[in-house]
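Note that one protein chain is taken out, while the other chains of the complex remain in position.
Chain naming follows the written order as A, B and C, and within any one chain the residues start at number 1.
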Amino acid sequence: MRIAEKFKQLKAKNEGALIAYICAGDPTPEGTKEYVTALVRGGVDIIELGLPFSDPVADGPTIQAGIQRALDGGMTPDLYFRTVSSLKLHIPLIVMTYYNLIFKRGLEKFVKDCAASGISGIIVPDLPPEESGDLLQICRKNEVDLIYLVAPTTTETRMEHILAEGAGFIYLVARLGVTGARSDVATSTGELIKRVKTATPKAVGFGISTGDQAAQIIHAGADGVIVGSAFVNIIGSGQDVPERLEALAREIKKGVISN
Amino acid sequence: MRIAEKFKQLKAKNEGALIAYICAGDPTPEGTKEYVTALVRGGVDIIELGLPFSDPVADGPTIQAGIQRALDGGMTPDLYFRTVSSLKLHIPLIVMTYYNLIFKRGLEKFVKDCAASGISGIIVPDLPPEESGDLLQICRKNEVDLIYLVAPTTTETRMEHILAEGAGFIYLVARLGVTGARSDVATSTGELIKRVKTATPKAVGFGISTGDQAAQIIHAGADGVIVGSAFVNIIGSGQDVPERLEALAREIKKGVISN
Amino acid sequence: MSQALTSTKFGKYGGQYVPEILMPALLELTDYYEKYKDDAVFNAELDHYLKDFAGRPSPLYLAKNLSKEYGIKIYLKREDLVHGGAHKLNNTLGQGLLAKYMGKKRIIAETGAGQHGTACAMAGACFGVSTEVYMGAKDTVRQRMNVYRMELMGTKVIPVKSGSQTLKDAINEAMRDWVANVETTHYMIGSVVGPHPFPTMVRDFQSVIGKEVRLQILEKEGRFPDSIVACTGGGSNAMGIFHPFVEEDVDLFAVEAGGSGMKTTDKEALHSATLCTGEDGVLHGMRTKVLQNKYGQILESSSIAAGLDYAGVGPELAYLADIGRLKPCYSMDSEALDAFHDLCRFEGIIPALESSHALAYVKKAVASGELGDIVVVNVSGRGDKDLETVMGMRT
Partner (left out) sequence: MSQALTSTKFGKYGGQYVPEILMPALLELTDYYEKYKDDAVFNAELDHYLKDFAGRPSPLYLAKNLSKEYGIKIYLKREDLVHGGAHKLNNTLGQGLLAKYMGKKRIIAETGAGQHGTACAMAGACFGVSTEVYMGAKDTVRQRMNVYRMELMGTKVIPVKSGSQTLKDAINEAMRDWVANVETTHYMIGSVVGPHPFPTMVRDFQSVIGKEVRLQILEKEGRFPDSIVACTGGGSNAMGIFHPFVEEDVDLFAVEAGGSGMKTTDKEALHSATLCTGEDGVLHGMRTKVLQNKYGQILESSSIAAGLDYAGVGPELAYLADIGRLKPCYSMDSEALDAFHDLCRFEGIIPALESSHALAYVKKAVASGELGDIVVVNVSGRGDKDLETVMGMRT
């Protein structure tokens, strides 16, 4: 399913989107299928499935640990696409990874593998628009959305450019820093949501872990929230993982529909 | 007894002189009296009694060790003069020490103490003629001999000067280096004996430890030998010290009269 | 934006592969750098610190004994005499002063062996800017003296416990800090690596080395050398001495660490010879040659010289290698050790193990004649920091 379609459906229901990140292969390739299923059961609207990279500079300790578990568990790009192909989801799936893995595989091949395995969007946290021209063209050709990020530091000129190029949704980085669960909502988040003027859906990530935070963000005008570390934390604990993933998804989903 | 007199007596008997060095207070002040007596019994002609200094640069390991034992045993210049006074020898006694102890006591007082306690000569291995003017004058005034050293490296000009000033005997340093028993006689020794042309008696030191060596040196034209480390070695061993000191003295004395 | 883009690259290498959060900071830094790079006041102040604080110019020393031994005229560029014991301070003084002009209240940096960290600590104390240095937890133990040096100068050393707990992870962690504190903080990268403008800026600050060599060798020989040899980790001492000669008829040799062997597994390389064996990739904000496995996962590199132990390399070096303007080569751990001992014994100079790689290459390359008659070797640092390592090698 294309991302735009999902947002349209939700909009019709007057619901915000819950986008859940976990890392493929954390802690084993098999585990991932189970966890994705649990998240879907919990009401997640879009799955963002990390392809683990050895040097994840945009990620905080929680997700770094998940990535390390995935790499130790033997996750590779080849295995990633095989795993994704077998998921057969009815919601959009996004790959989140660092640029070197895409670059090394070959941009064309990577995007085609995405398309073939049912991935509808790509997030590359270390690829700003300045460097993404080639990938963008290939994505467009293959009908895969290249999702851009904007941050509180993004200037107006850059913002315009990004909003013009971005597809699927705009990823609003809620605060300066790396990924990681927080208990508050930064004041900068609201400002950023206001600054991003676009018809493309806006989803806010970095630091969201509760239904309350999610509700605040949707209330502030976002179209969705992205939650990662909170889920990865559960996986890291190894305790009742599917049940707890589902429960947390449900709680946060409640937040995004409460408006 | 004055040194010159002793040499005159020996000359009359056609004997070379045996000059024995030990360090006062090694290992105790009392021991020294016993050891001096033993040396005298063994036939030593002149006693050279070291006054121990903390930094004896002209001495090798054997005598350094003796000096250290003496210092550890509590020997001081005051005690030295008391000890010497009580010796009541019938042969000449020479003090061998480093200049700072003389300097610190005061040149005048030191020499007067020597004279008063029956010391007839002073050897200061770190006081070349360039620096000995004051001490020399005071020695002359007090009828104590300031004994100079000459070495294989001493140039002709310096030699002349030294021979002109030296009193008691001329101390010929047998070889380059510090004190310490050796088993051979350096070839430089014979040459040095020939180079030293003077009416003052010539005694050779540094490295002599046997009757054979002593005999060779007397044969080469010296008037006496100075033996230190060989005796200090015996004291250091702590075994049958008086007996062995006497025996070694007797053996070497045999060497110096064998000509 | 395509205009800025062109100037961020060396051929296809370089660029700015960083999280969006950092882009404005990079643009701001670029602007400030462009503004002050040729500013008379800025440069007068920098020159003052290079001269009186760092001790520049460093000598160019004709190593007579080594020349005789190796059979080629060898000049040593004496970066070992620079304050702190390596060329690293040239860069941190430049960036430190720029950070001050930019009004940054805080400096962060990564360090491997601790040389760059020490140089940051020196610049931080000198300019009165609070400084924090990320260092792999393993390295903080191996190089505890350098940790202590930094602390003495008021710098906070933060041990990094993620990944392999070495330099690569320290860079990752410093970037994460920068992402969180980009508005108040300057990230002081320690080599000609990272996103634009760092590779250009650090090269320019280090070019003082080569500029001095130009004057010094003309004074001594009346001509340029036939060749210049420099060890290459990130490549800052190499680019610093090469850059002013790139347009001249002088052969340039970038000597990497061959480690204990030129082999790799799926996770690690027994060496750090990125230019020689790496493949195109994107790491730490730049496109360059990278040591990576077939999937693009970065390998753990290795070398007896901690300062060369890096899986990337400066993009400009990758470019110059591609176009044939410099020759990438390597020395093994054992060859570097041998050359280390040679310089100690024949010249009374204890070189850094990093610099020993350059010396080792001279030793083995003389025979081929490729170095010509006169070679300049960059002695990028002194070896006091390496004594424990070398002692550990004694049998």
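Following the convention adopted for this analysis, a contact is a pair of C-beta atoms (placed from the backbone, for glycine too) under 8 Å apart; a residue touches a chain by one contact, two chains touch by 3 or more.
Since we're looking at a predicted model, the values are computed, not measured.
Enquirer: I'd like to know which visible chains would be in contact with the absent chain if the whole complex were considered.
Expert: B, C
Enquirer: Kindly state which of the options B:Lys112, B:Arg140 or B:His161 is in contact with the chain not pictured.
Expert: If we include the chain that is not displayed, B:His161 is the one touching it.
Enquirer: Touching the left-out chain: which of C:Gly14, C:Gly94, C:Gly124 or C:Gly381?
Expert: For the chain that is not drawn, the touching residue is C:Gly124.
Enquirer: Using the document's definition of touch, tell me which of C:Leu81, C:Val133 or C:Ile298 contacts the absent chain.
Expert: Result: among the candidates, C:Leu81 touches the missing chain.
Enquirer: Taking the entire complex into account, which one of B:Ser85, B:Asn100 or B:Thr187 touches the absent chain?
Expert: If we include the chain that is not displayed, B:Asn100 is the one touching it.
Enquirer: Across the whole complex, list the residues on chain C that are touched by the chain not included here.
Expert: So the residues of chain C touching the missing chain come out as 51-53, 55, 58-62, 65, 78, 80-83, 85, 121-126, 128, 145, 148-149, 152-154, 341, 344-350, 384, 387, 390-391.
Enquirer: Could you pull out which residues of chain B are in touch with the chain that's been left out?
Expert: 53-61, 64, 68, 71, 76-78, 98-105, 125-131, 148-155, 158, 161-162, 173, 176-178
One rule holds for everything that comes next: only the chains that are shown with their structure count from here on.
Enquirer: Assign the assembly's chain-to-chain touch graph to one of these shapes: line, ring, star, complete, other.
Expert: other
Enquirer: Centroid from C-alpha atoms only, then distance chain A to chain C, rounded to Å. What do you get?
Expert: That pair's centroid distance is 37 Å.
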